[in-house]
Each structure stands twice: as structure tokens, then as C-alpha cells.
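What follows is a single structure, written as C-alpha cells, with notes after it.
Left out: one protein chain. Kept in place: all the others.
Residue numbering begins at 1 within each chain, and the chains themselves are lettered A and B in the order written.
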Amino acid sequence: MHTKLLTTTAAVLLASSLPALADCPIKIGVLHSLSGTMAISETTLKDTMEMLVEQQNEAGGLLGCELEAVVVDPASDWPLFAEKARELLTVHEVDVIFGNWTSVSRKSVLPVIEELNGLLFYPVQYEGEESSKNVFYTGAAPNQQAIPATDYFLDELEVEKFALLGTDYVYPRTTNNILESYLKQKGIAEEDIFVNYTPFGHSDWSKIVADVVALGADGKKVGVISTINGDANVGFYKELAAAGISADDIPVVAFSVGEEELAGLDTTNLVGHLAAWNYFQSAESDANEAWVEAWKARMGEDRVTNDPMEAHYIGFNMWVNAATAADTTDVDAVRTAMYGQEFPNLTGGTAVMLPNHHLAKPVLIGEIQEDGQFDIISQTEEVPGDAWTDYLPESAILVSDWKQLGCGMYNTETESCVQIKSNY
Amino acid sequence: MTLPFRRAVLALLVLVAPTLLQAQSADAPVQQILRSHAEVIQKSSRKTIGPAIDALAQSGLPEAQTVLERWQAKDMWFNKETGLFVFASTADGGLQIFDVSDGVEIGVVDKKEYKQLKPNSGIRGLIASALVQFQLNDPNPRTRDAALTAIERDAEASHLSALRGSIEAEQDADLKARKDRLERLLTIRFDEDEAARLAAIDSFAGDLGVDVRATLNPLVSSEIKVADQIPDGAVGIEVGSDELTQDQAYKLLVANGLAPEPVDAAAVKQTLIANINGDTVAGVQVASLDEDAAREAAYQVLAQQGLATPLVTQEDIAETVQKHKFFKVYVSAPLPIALAAQAALDNIETQVALNQTADLVLDALSLASIYFLAAIGLAITFGVMGVINMAHGEFIMMGAYTGYVVQLFIPDLTLSILVAIPCAFLVTFGAGVLLERLVIRWLYHRPLETLLATFGVSIALQQLAKNIFGTQARPLTAPAWLDGSMVLNDIVSISYIRIAIFVLALLFLSLFLIVMNRTRLGLEVRAVTQNNRMASSMGINPDRINMLTFGLGSGIAGIAGVAIGLYAKVTSEMGSDYIVQSFMTVVVGGVGNIWGTLLGATMVGTLQKGIEWFNPSNTLAAQTYMILFIILFIQFRPRGIIALKGRAAEA
Partner (left out) sequence: MVDMTSTVEPIRKPLVLRYPSVAIFLIFLSLFTAIITVLGEGFGIGLISTSFIKTLGKTLCLCLAALAMDLVWGYTGILSLGHMAFFGIGGYAIGMWLMYARTEIIVVDSLAASALPPTAQEISDGIATQIFGVVGASEFPPIWAFAHSLPLQLAAVVLVPGLLALIFGWLAFRSRVTGVYLSILTQAMTLALSLYLFQNDSGLRGNNGLSGLQNLPGLDSVPQSTVSILFFWASALALGLGYLVCAWVVSGKFGSVIRAIRDDQSRVRFLGYSVEAYKLFIFTFTAVICGIAGALYYPQAGIINPAEIAPIASIYLAVWVAIGGRGRLYGAVIGAAFVSLLSTWFTGGQAPDISLGFYTIQWVDWWTILLGFSFVAVTLFAPRGIGGLIDKLTERRAPDRHGADLGPDLGSLREKEANE
């Protein structure tokens, strides 16, 4: 019985690995917008991928093959992401895709990737509540960014009243929902949580900033948790500075403001405000120094590195190691080999790929400095990413475990798999 | 060549330095204190740092103040191996370190040997609070100021006596007033003497400061309690009021163990599952339990058999709540103080509300002036000439980018803005004239075509800006004298930049009026607008006038762009944010009349702020409702608030 199973497995493995080996060069799909509104963020990631592929080729390629990056442009157009993903998988026949930034683009790509059994590495912090068989999430889940930042507010800054400000879309909505529930569990009363949503690119912040200041009228320390996205931050921080609010009075921790975003701002008035990420360019390690140096040498002295870049760095290297371990680029074999893959972070410590397709990574909190860099003032141990949050009742009962349970949405109460394919 | 040499020197230093260090400072008392708390200092968490700061502050050592200050300023480092603390600053090729006890330079060492202490802002606050006792009587007024700020942020009972001791000697009038105010606030919070606290509360009658409310509000915090009788001095609460709904009251009873917990649907389900026996529960087929009513019936059977706790019905809840009395007690202050604080708060409540309205009105005016500024160029091209220019928003953007480019070349902010404004005008004036000559003048009799053609120009210009400047927002920084805001009191304030925009809007209004009514150009423009043929037979060149008018409208859009960029952001899409609003403003106000545009902007701005006030958690909804309102408004006044009458209307 056992031997039979073994031989079958071996045969299957052999069959699947042989054509893969013959299939040179190995193609890496890069699905990042090079035009449209998201181009500014995503072009950086395309450059990162090209740099990583080049470095790997210099180091001898993979499985005896050269790597080749296939770059397509989904142009910040969500339906186009699905189209381009299909093109990558069926026309270019890539072995793996690195791509996407916004959640909505990921949701657009999911059905295609799952239908054609592709493999996607998604590098951006996101709202969680998802675990697809065909996606590895190398960015932060809420418990790897939002929850530790909130803990920092509660413990270190003794904030008693929270203003959750966000742009009106899925990431802030879900994150704020999780945080609201988390804060209530921590004993913060409902009336001490102020939630506000603004449109993309909002510019008239005077009323909202005044509202936040007015929160302090009952003698509790106020803190702002900002999931404000992109350009809108410019007006927000300007208004904050104009109102004379320093980080010591009302600290702001942002989840979407990194080195790239600060480049568009005059940071003198922002000094001391916070951001939470898994990576800052200012992290002190030899690997990071080499990484930053290589990036600047390639792209120019004034360019900065940021968190999603590190996520691609880890994701790509893990994929290379997994493919080497599996001796093939076959999606199913690589996926199995991915679980438990370890790779050193740029910030020190080691990232581990968990069976729920998320990484265990440390959480860093940085204070904005005048030069547009972050001063890291807190770094946690590695936090395992949680696909389904523990702080919402509907999700608390769900777990994702593709290794043991073979299910991304497993209900621990009914002990059944809710769905194998994602419901986008 | 120099690098290996430097490394060698460094290596030598690294070898020598530790021995030096141990010899010099390991025994110093301040080093001893630091080292005895080394673990918590290195851990750097507000929750555990307290003893270390206290030990330093209460050590009585003269150098304690310096150590605390430099620690706060992130100047303190420690040796990873020996654990010795030093002051340090990064120097060429390494780290220049100093002794913590006397500040004497020790030498330059390898940075990797040491680790910087980075107290977070919570710890820095604690340090500042501990430093207050040293700083309140410091000869330097800025240090005293820092001490007062520390008290304002994070007051402690011990600060009260220190503060009282320092008021007498205070020379600086401003600081003295601040000290006096702080003293009264701290009296309310920390003084043991009830009369003094009451007097202090009285002294703030009518004061609108956030700090006063922040001091008073915690005093009136209350809890709702339940008992059979309302005790003396407590205020009874009716169940069913906003303060206490029936459900809340029942929850309170459950929490106090005075009533059984209600059974919800999930609990019913759990109990039923727990009691499944084969394919029946309580004698009922499991398969039939796909309705809540059936489940409840089965549950009732279980409850009768004693296998489950009985259901709590709404009647049960009402009945149980009736049996108890609910009342409010003040929990954080003695009753007289709490009542006095409550009275003081009630007194300023109306005033706070009034001031909030005033603040809202200011916001609305500011928004109105921004819309007006964005729309005034359009009021000229669309209102006067009747040309629909969809690229108007892109002229705003062009002006803003001109400002950005000027700032790249002129670092002085004030000067750069002064240069940027005429530059923006010239650039967009030129672009406007070009557009008029090349496109619009061929389409004067085809307004719908103009709309579409200028739209083509608009998307092309937007993409061009993206290609040149990228999609990331670019900074357009206001000079320092426009930073900050004018504060009337803690509620009503408005940033200077908004005031500047308001003034600019007024300036443009008068400029427009003067140009149109007092100049030759204005006369000719009006003539061409009213009767093109007649005007040209009077010797006016309509081509030239149209060109100039269009250029003027575009140029003003460019200046508006600089102003908008200063207060918000410069992106390639900023124009499209304003274009629909601008058209709305002009259409609502009434085409062809600047006063109409002014009224239109005021209405749109006020409306938006008003809706935001009703629905504070969603700004997006405000915009939607505003547009809906405008669509409806146009149904009733299709020609806007100020409709031109008579011949002008037909022209």
C-alpha cells in the first residue's frame, strides 16, 4: 500500500518536474501598473522585481535556467488586471506572478489565478479576511501592523481616545472595524472612538482636524490612527501643522505613509508623528545596507526603499528557494515547498512562510524625521500573520491552513471547510 | 588611501576605548544609577521605565538634569558589551562619545559597538514631567516654557506645589499668566482643600478653553447604579430615556447578578445541538428545525424538562427592570465639586455650541472662497464669453505646477510665492491665448463641440503633466508667515493660508469689477458680448477681445492654482477635482454675472459644510447630496440665482 503510494507520488513528481526543467527560460510575471493613478507606487515594485531577477541571474539563475521577467501594464484599471493576469498565465505561460497593490485589483485577479492555478505573490499591507490557495501574502495582515500600532498607542502613549480616520475604501473600512472591536475589548468605550471616512484625494481637512482637537475636551489623551491613502495625506498633515498640533499633543500613526509618500511632503511639521510598517529604510542591518546601496546604484541616489519592496525581496527569494527545494517550478510542488520557508528579513530576524500563506514578520514603529526617513523606536518579535482576524466575531472562528487542513476558510465551530476557492 | 588608515585608527581606538571608559566613569554615581536600571532603560517602554526616571530625578545629583535632558533628546547611547552609558554624537568615521557624569569627551569609537537609546514620545513625556522640578525656575525662559508645556500635557500632583513656588519669582508676564492659569487648573485637579477647588472652578466661569473642559469633564464622570432604593444625594434615572434604555438597564441587572442572562438564538442553537439524540431533539425531528420558531418550541420543551435555562421574554425583561431603581453617582469627585463642575460646564455649553457654529461658518466661508477662486476664471470664459472650457481645471493645475517649478529654483519661500504668482498668470495666460487661437475660435458657434474639443485638450494636458512631473503629489510649500492659524479661542480658529485665500478671492472680485466696469478692455468685452457685429462695426476687434478675455480667465485660473496648491496639494488630477464644482458654482449662481458666481460659491460651500456637519462621519456623502441638491435647484431656477433679464438674457 505504502510503496504503491510512494511510487505514484514519485511518478507524479517526476512527470511534473521533467517538463518544467526543459522549459527554459523560467518566466516571472510582473503585474504592476505602469500608468494611471497607481503607477507611482507600483512602478517602484516593477523596478524591484527586475533588479531581483537580474541579481538572481548573476547568481546563476534557477534550476539551471535563466530567469526572465515578463512585464505587463494593467494601467491602474481593475478589470484590466484580470485580463492581464489571464494573458500572463495563458499566453506568456509564466511560472509565478509578482504583482498588485490595491485590494480591489487583487480581488479582480483572484478568480483568474484560481481558475488557471497560477501563483501570485502580493506584497502590500492589506485588510486580511482572505486566504487563497494561489496567493502568498508577503505584506502585513492587520495583526502585523494595525494591532501592534494600537497597542503602542495604548501602552506607550497612554492614548484613551481614538480618532480612526480613513479613506473610504475597503482597507480602512475593514482595518477600522477590526480596531474598533479590538479597542472595545481593551476597555475603550464606544463614545471614545471617533471614525471618519473621506474620499480619495480629499483636500478640505479643517473641519475634521477641528473635530479631532475637540475630542480632547473631556481630558482624555487623543490619538489618531490614520488609514488615509495617498495624496489626501498632504492636505491632512498640512492642516494638522496649521492647527499647531504637535506629535506630543495628538500623535498620528499612519499605515499608508512610507518613505515614498513622505517624498511629496514638507516633513518639518510632521516630525514625531508615527508610521507602522514591517520595514523602514533606516533599519540597521548589513543586508539592508547592501539592499539600499544596490537600489540607489541602480535607480539614483535620491530614491528610497520601502516596505512593499522588502515584501517582494522576501517573497522572491522564498520562491527561488522553494523552487530549488522542489526541483521544479510547478505551482503545486512549489506551493508545498513554500510552507516553512525561512528567509532573513532586511530588518534582522527571519521571516517564515506560514501554512495560511502569510509571513511571520517583525513590526516596526518609526517616528518621522526631518529628512523624510523614519527613526525606528520600537521593533517587536516576529508576529505571525493572521488571515482571519481574531477580533471580529464572524472571523474569529475561521482559520486558514493549506498544509494540514487544505482549506483557506475553515470554520472551527462546525469543523468544516467553508470554501476552497475564494469568494472574491 | 585614507580609508584603511582611518580604519586602523578606529580599530586602535576601539581597543583602547573600553579600558578608558571603565577607568573614567564606571564608578560615577549617575552611571551607577543608570546601570542599576539598565534593563528597563534598554527595554524603553513607558510601562516599566518609571523607576529609572524617578531614581534619576530624586537622586539629588547635579548632573541628573543633564542626563535626563540628553536622554530625552536621544543623545544617550550604551555599550553593547559593557553596558556603560555615554552621551554620543555621530562624528566623521564613527561615534564621538562623552562621559555621562561630567560630559568630558572620551574619544571616537566604532558605531557598531554602541546602541542608541530611543525613548519614545511617551517616555519623553515622562522625562519632561520629571524635569519640571528642575526647569520651573530655570533662568532661561524657553526652558521654563518647556516645563509648563510638560505640565499641560501630563500633569502630576507633585507639580502643583512646585508651580505655586515658582509663580512669585516669575518675571516674564506671559509665562506668569500661563503659570497662574495652570496653577488654578492643577488646583481643581489635585488640591486637597475643597474650598480652594470650588474657588478655582468659579474662576473659570465662561472660559471656553479646551484645557478647562478637559479638567472639568473628568470630575463629572458618573456611573449608573442599581438598588432597591435611591440613596441620598444620587439622581434617579428613568428607564426608557436616552440615558438608559430598557436593554441597557437589563444588562446592568445581569451584570449585578440581579437577573438571569437572556438566551439568544446562538445559545438556543448550541443547547439544541448539545441535546441531539439520534435524529431528534426533545422529541422533535432535527430536520424540521430549520426555522427559528420551531427551534424555540423545541428549546421550550428542553427547558421544561430542566435541560436548559428558560427563555427570557420581553415581558420578563420589562417586569424585572420595573422592580429596581436606577440612579447616577459621580465617581471621581466629591458631590459638591462634581455639581460645581457640572454647573460650570452647563454654563459654557451654549457658548461652546455657538462658537462651534461660528467655526463652521468660517470653514464654509473659506471653502466658498476656494470654490470662488477656482470658478472666477470660468465665470469669465463661460459666463462672459459663453465658451465652455473643460480644460479650465488643467489651467489651475498648470498654475500650481508653475509654482512648484518656481520653488525648485528659488529656495526663499516668500520670494518664490511672489514670483510664482505672476509666472503662473503668464504661463496660463499664454496657454489660454494659444487654446483660443488654435481651437476655440473655430468653434464659437458650436458650443457642444467646444465642450468636447476642450475636453480632449484637458485629458492631453493631464497626461502631459503626469509624464513630466509624475503621479506623486508635489510639494508647494507656503512661507513661514502663512504657517499656523489665527486662534480666536480654543474652538474658533482658522489657518492663515485660508485667510490668505479669502483675501485673494476678494482681490480678484474687485479686480474683475474694476476691469469690467472701469477699463477700456472691460467696455469692449461687454460690447462684444452683447452684440458682436455692432461692436466690430464700432471699430472693436472682436477677435482680439475674445483672445484677451479668454487669456485673462485662464490666467486667473493659474493664480488660483498656486493658492489651491498651497493649501492642498499639487497633482496632475487636481484640476478635475474642481472642474465640476466650478461649473456648478457658475451655473448655480447665474451665468454672466460675477455676483451670481459669488453667491453660487457661497451657497455651494455653505451647503457642503452644512451637510458635513449633519453627517460628520462621511464627507463623501456630503458631496453626493450637494450635487443632488444642485440638480434639483437647477430645476427650479434654470438660469441660476441671479438670472439676467431682458436683452442681456438673450444675448
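In this section, contacts are C-beta pairs under 8 Å (C-beta built on N, C-alpha and C of every residue); 3 or more make two chains touch, one makes a residue touch a chain.
Computed from a predicted structure; not experimentally measured.
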Return the single residue from A:P111, A:G244, A:G349 or A:P384 that touches the missing chain.
-> A:P111
Check each of B:K80, B:K112, B:K323 or B:R446 against the chain that is not shown and name the one that touches it.
-> B:R446
Please give every residue of chain A in contact with the chain that is not shown.
-> 34-35, 71-73, 75, 78-80, 82-84, 86-87, 90-91, 103-104, 107-108, 110-112, 115, 127, 129-130, 168-170, 173-174, 176-177, 197, 199-200, 394-395, 411, 414-419, 422-424
In the full complex, chain B touches the hidden chain through residues 269, 272-273, 276, 286-292, 295, 386, 388, 439, 442-443, 445-449, 451-453, 455-464, 466-467, 576, 580, 583-584, 587, 618, 620-621, 623-624, 627-628, 630-632, 634-636, 638, 650
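Assume only the chains that are shown with their structure count from here on.
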Distance from the mean Cα position of chain B to that of chain A, given in whole angstrom = 26
Going by the contact rule at the top, pick out the chain B residues touching chain A in the complex.
-> 44-47, 74, 118-125, 153, 210, 213-218, 356, 359-360, 363, 366-367, 370, 466, 470-475, 477, 483-485, 487, 491, 493-498, 567-569, 571, 573, 577, 609, 612-613, 616-620, 623
In their complex, what parts of chain A are in touch with chain B?
-> 36-37, 39-40, 152, 155-158, 168, 195-199, 201-204, 206-208, 210-211, 213-214, 216-220, 230-231, 234-235, 238-239, 241-244, 247-249, 251, 260, 263-266, 269, 272, 365, 367, 375-378
